[in-house]
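A single structure is presented below for examination.
A single protein chain has been omitted; all remaining protein chains appear in their positions.
Which chain is which? They are A and B, in the order written, and residues in each are numbered from 1.
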Amino acid sequence: MSGQWFLFSVDLLALFGIYLALNLSLRLQLGYTGIANFGLVLAFTGGAYVGGWLPIRLGMWLVEVDPSLADDMIWNNVIIASQVDLSLHGSPGTAMTILLITLLAAGAAGALLGLQSGYPAVRLGGDYLAISLLAFGEVLAIIGNNYDPVVGGPLGVRIPDVWAWAGDWRFMAASLANCALALGVWLYLDSIEKSPMGRMLRAIRDNPDAASSLGKNVARVRLNVMVTGGIICGLAGAMYTLYTTGVAPSALSRFDWTFLPWVMVVFGGSGSNVGVLIGTFTFILVQKLIISYKFALSFLPFDPVWLQFLLMGLVLILVLNFRPSGLVTEKASYALSRREMAKAAGKESL
Amino acid sequence: MHGAMLEVRDVKKSFGGLKAVDGVSISLPRGRITLLIGPNGSGKTTLVNSITGFLRPDSGHVYLEDKEITHWPMHRICKEGMVRSFQLPAPFGGLSVLGNLLVACESACGESLLKCPLKALWKTTEKDNVREAFAMAEAMELTPYWDAVMSETSTGHIKLAEIGRALLAGAKLVILDEPICGVDPVMADEVFSFLIRLRDEQGLTFLVIEHRLDIALKYADYVYVMNQGKLIAQGSVEEVLNDSQVKEVYLGS
Partner (left out) sequence: MASFIDALTYSALLGLMGFGLTLIRRTTGVWNVAHGEVVTIGSYVALTATSFLAHSPYFYLPLAFLVCAGVSGIIFLAGVEPIRAKGASSILLLVVTIAISLIMIAVINIYADYLQNVFHLSSKNFLFARFDFTLLGQMGILWAAWAALAALTISYYLVLQHTRLGLALRALAEQPTLAVVMGANVKSLSLLSWCLAGGAAGLAGCLFPMRFQCHPGVGTSMIATMFAVSIFGGIEKMYGPLLAGLVLGFAQIYGIDLLSSWVGPGVIPFKDLIPMIVLLLTLQFLPEGLSGFVGRRRG
């Protein structure tokens, strides 16, 4: 395998992990609970900002850095980051401590943002909820782009590389870590599927009034789901920042981190993990290929990036017309296995 | 009237200028099947909606076992022991028939986002729930269809599954809004016989709205009649049937 292909695959894997986690969070909210969260970017941005703000400060505190640099964290950003990098090279322990604390904080930020946006939103119905979440999603972008102390304004900041200790395997390690996050979310969603939780969420999705008449606190459950979804998005945002070792508010767009996940999830099918995986992989691959083969398309009198938008829109329209539930459809499932159910019901078999 | 299961005092509910429920008071004795009848649009459903927290009544009070529950949200009222079914089909379309029944069963750990991954915490409860749900499916003659997806099930079966759902929610007072609408007559009689059995064996209280009087009156202990948002008669089946106002409303004479 040539070096270029190796880098291509590793970067693909890294993005895949991030997007899969984010998309599974959308599946939890949309597919299970029927919450049309058009503000995914909010909690993701929150996590990314934590990733841009915290590690460099933790780094300064944990390793030797010229303290006078702290006078202007934004101005001296690159110097501090590279000084911290130098020490992290030799100390995976410190690096992983920074990673863990950052993830904790990002999860907390995501939870808070989920709560914040969910609290007024869960009482609204249908498309009003969607619009209010869309508006919420813009808020952090506006703040981050205009208020430099958060993460340095539109151009952003560089952060220390917590994967520096892996040396040549740095990109591989970070990519695998992203995939590990996705795997964790996958397993969590799978356990929801195979527990009474899954059917309750679907009941709330299918008929909130009937669910409420049967004693389910619909607003509370929806809020809990939004908080959980927010945590996942926050973690994904932080992992993304740690992978790219930088964050730029202007790059955290509604398109990349709300609409693109929606396209992937609607395409693959919000009713199943496998569907979400297929949708995620397909679009990441297409996106990477278009970017990599940009030069081959340079004869076009426009930027080939727009082909990606065109393709996504067309695919989405086709899917909505001919297969509105996505490629992989939802299957009714039970918390217990058929054998366990048969035994409980006192029957030979079902 | 101390000790009634449900006590409704002077409940009013208007939609714009329309007084859908205009000062209705009813009282449901424990362990009885009470029937609520009246012509289309007389306000029966609106009354039920107002006392179960689905709608906010404009005024009036509702007491469940002497505890005031006016303006409580529906889920809390259900936990307090009163459950209702809906007149129009309200299935959980993406779940199977059994899934619909299971939703009504309580599973504190299984329905928590934190605890649900730990199967050991909810497995025993779930087994009990599955047993109860299958028993209910049997009683509603839904066993052959237990695994069918609700959105692809016939209206009659949906109705039966919804009755079963309401009965599984563990309430002391069950309100059924036109439960046998769209159910074949033989099965309709069986549904009511089942309610009688639950009344006698478990002491449950029922309030049933029904238009099919030929079937429903046979099983009623007490009857309320509504017309144009007001109660016009109440009493035993004979008393109500001989009431001149009721005759007028139903026979138009």
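Assume a residue touches a chain if its C-beta (ideal position, glycine included) is under 8 Å from a C-beta of that chain, and two chains touch if they have at least 3 such contacts.
These figures come from a predicted structure and were not determined experimentally.
S.K.: The complex has one chain that is not drawn here; which of the drawn chains does it touch?
M.R.: In the entire complex, chains touched by the missing one are A.
S.K.: One chain isn't shown here. Among A:4, A:68, A:321 or A:349, which residue touches it?
M.R.: A:321
S.K.: If I consider the whole complex, including the chain that's not displayed, which of A:3, A:67 or A:126 touches that chain?
M.R.: A:126
S.K.: With the full complex in mind, choose from A:95, A:134 or A:264 the residue touching the hidden chain.
M.R.: A:134
S.K.: Could you list which residues of chain A touch the chain missing from the display?
M.R.: Touch with the absent chain occurs at residues 36, 38, 120-121, 124, 126-128, 130-132, 134-136, 138-139, 142-143, 145-147, 255, 259, 262-263, 266, 301-303, 306-310, 312-314, 316-317, 320-321, 324.
Methods note: only the chains that are shown with their structure count from here on.
S.K.: Using Cα averages as centroids, what's the distance between chain A and chain B in whole Å?
M.R.: Inter-chain centre distance comes to 43 Å.
S.K.: For a test of understanding, state which residues of chain B touch chain A in their complex under the given definition.
M.R.: Residues 52, 54, 73-76, 78-79, 83-86, 90-96, 98-100, 102-104, 106-107, 110-113, 116-117, 119, 122-123, 126-131, 134, 146-147, 149, 162, 165-166, 169.
S.K.: Please output the residues of chain A touching chain B within their complex, sorted ascending.
M.R.: The contact residues of chain A facing chain B are 188, 191-192, 194-197, 199-200, 202-203, 205-207, 209-218, 224-225, 228, 271, 330, 332, 334-336, 340-341, 343-347, 350.
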